[in-house]
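Shown next, in structure tokens, is the structure this report addresses.
With one protein chain withheld, the remaining protein chains of the complex are depicted in position.
The block that comes next holds subunit A.
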Amino acid sequence: MIEIKDLHKSYQMGSNSLHVLKGINFSVKEGELVSIMGSSGSGKSTLLNILGMLDEADTGSYFLDGMPIKNLNEKIAAKYRNQFLGFIFQSFNLITYKNAIDNVALPLYYQGIKRKERIEKGMHYLSKVGLADWATHLPNELSGGQKQRVAIARALASEPKVLLADEPTGALDTKTSYEVMELIQGINDEGKTILIVTHEPDIADMTKRIVNLKDGVIIDDTIVKQVKAAAYV
């Protein structure tokens, strides 16, 4: 599903350049649930943003579902993001003036789906994250966990091939984090490929594979035995 080879990325800051990713080789197969760990500043978010086509690598190759992702024009990038990728951010990134259901239905608008169908589909995913009753609430009327569940429903609504989550539980307390992880595990069980960036070892243990990043290179990549979040909830 994801294939990257010798990926490099530096940030230009004035005259200095900060080499963040120094040759990442990494692949993910369909249906995997991978966590990316590493100390702060090790380049986790940078990697995930490149995978999600929110940012671009300097050199190296990246194949998403067999397609080369390189020098795409913005139109095609938008189409790929819309069809293949779902994002879950630490800070939720919901549109503040849209209620839960409209947020969830928004990616469907960009798929050209008619309003009625958008709402139906959106409601389906909102129910899936247990927030059907909160459909008409604005983000600022929801708790952090609820916001993240809305964001997950939104990421799912476009039925992407890959879900990318950057510290999805970073802003949540432990109990809520486990609830969100339970949801993510459920989605993975249905066959979706998911990558999660996290700081927290207990969250990483709930995935099936842990990739450790240090100073821009992968220092460790191991399959782990998944801990079911349901046990803690």
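Rule of thumb we're sticking to: contacts are C-beta pairs under 8 Å (C-beta built on N, C-alpha and C of every residue); 3 or more make two chains touch, one makes a residue touch a chain; residues count from 1.
Definition applied: contacts and distances are computed from a predicted model.
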Protein name, per the UniProt record, of whichever chain is missing from view ("ABC transporter permease", "Stage V sporulation protein D", "Sarcosine oxidase subunit gamma" or "Xanthine dehydrogenase family protein subunit M"): "ABC transporter permease"
Hidden partner chain, touching residue among A:Leu18, A:Ala78 or A:Ala230: A:Ala78
Interface with the undisplayed chain - residues on subunit A: 49, 52-56, 74-75, 78-83, 85, 87, 89, 93-95, 97-98, 102, 106-107, 109-111, 114-115, 154, 158
